[in-house]
Every structure is written in structure tokens, then in C-alpha cells.
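Apart from one protein chain that is not included, each protein chain of the complex appears where it belongs.
On to chain A.
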Amino acid sequence: MKKELPAIIKTPLTHSQLVKYAGASGDFNPIHTVVPVAQEAGLKDCIAHGMLIMGMAGEAICTWFPRESLRKFQVRFQKMTFPGEKLSISGRILGEETVEKETYLLGEVAAINDEGEMKLKGTFRVKKEE
């Protein structure tokens, strides 16, 4: 039953992308966009919004399954992501379950950089196509 899903490869993160995501999402925490503020917090550079990385994981899930089928999506943020890092989003189906005559596929998703560092790890549930 376990099945690997085709990974999606993202372009390297840029500071401009973080500025765009801040504007789009409305999360203006300056730790994501203002380098001196990030340094004041003890970081070497700005860090990506965790939600941006989750957004990429969501993008991957909706290339594997129709958006409409997604019922649950949960992630745990593991490590900070900095501009310049290149992420790949991988996933696999772990199994399925039937609840009240509806069958769902259960899967896991992960965002990993080029060095193999895991940034985000999560699970999802989609309604199985007839």
C-alpha cells in the first residue's frame, strides 16, 4: 500500500520572496524581512515564514491529489529556512481508512533542503477518488 509520490523541487528561496509572502499573507513579523531585526534575535539572516514552507507542502499535495479532496493537513516545523536554501517536497501514501462509507488516503509530506535537513514534516488525509 505504501507508495512514493513524485517530489516537487522549488527554486532557491530569496529575500524578495519573503517580502512577497509577507505582503500576501499579512504576516509582517520583521524577523522574516528585516535583516537587522533577525540579527537582534540572534540569527545570521532573515528566516522564511514557516507558513510559506507549509504553503509549498500544500502545493505538492495538490499536484498529487485534487484540491477538493484534501480533508486534513498537519505539519510540524522542524528547522528554520534561510534565503538561498533550495527545498524539495516529498511525500508518500501510508495507507487508507474508511469512515462512514468514505475512503480516505493517509499520507505524509516533508520539506528537505539540499543538505538533507528536514524543515517540515507533516501528514495529510485526502478523500479517495472513486
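Criterion: a residue touches a chain if its C-beta (ideal position, glycine included) is under 8 Å from a C-beta of that chain, and two chains touch if they have at least 3 such contacts; residues count from 1.
Following the convention adopted for this analysis, contacts and distances are computed from a predicted model.
You can't see one chain of this complex, but its UniProt record names it "MaoC dehydratase-like protein", from the set "Acetoin:2,6-dichlorophenolindophenol oxidoreductase subunit alpha", "MaoC dehydratase-like protein", "Na(+)/H(+) antiporter subunit C" or "Sugar transporter". Within the entire complex, the positions of chain A that touch the omitted partner chain are 10-11, 17, 20-21, 23-29, 31, 37, 40-41, 50-52, 54-56, 58-59, 61-63, 66-68, 70-77.
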